[in-house]
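Shown below is the structure under consideration.
With one protein chain removed, the remaining protein chains of the complex are shown where they sit.
Moving on, here comes subunit A:
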């Protein structure tokens, strides 16, 4: 019977963002601080 399956196994892998990307986002979230002064918002990153 004709082989209908791709040899490129990578195509069937579940696509997900890497754990280091998730870690970066969580650190970014924790470090991000929004301060509001006179109706103006200021972003700061506290590392």
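Methods note: a contact is a pair of C-beta atoms (placed from the backbone, for glycine too) under 8 Å apart; a residue touches a chain by one contact, two chains touch by 3 or more; residues count from 1.
In this section, contacts and distances are computed from a predicted model.
Choosing from "Heme exporter protein C", "Oxaloacetate decarboxylase beta subunit", "RNA polymerase, sigma subunit, ECF family" or "Protoheme IX farnesyltransferase", the protein name stored in UniProt for the chain missing from the display reads "RNA polymerase, sigma subunit, ECF family". Seen across the whole complex, the unshown chain contacts subunit A at 6-8, 11, 14-18, 21-22, 24-26, 28-30, 32, 34, 41, 43.
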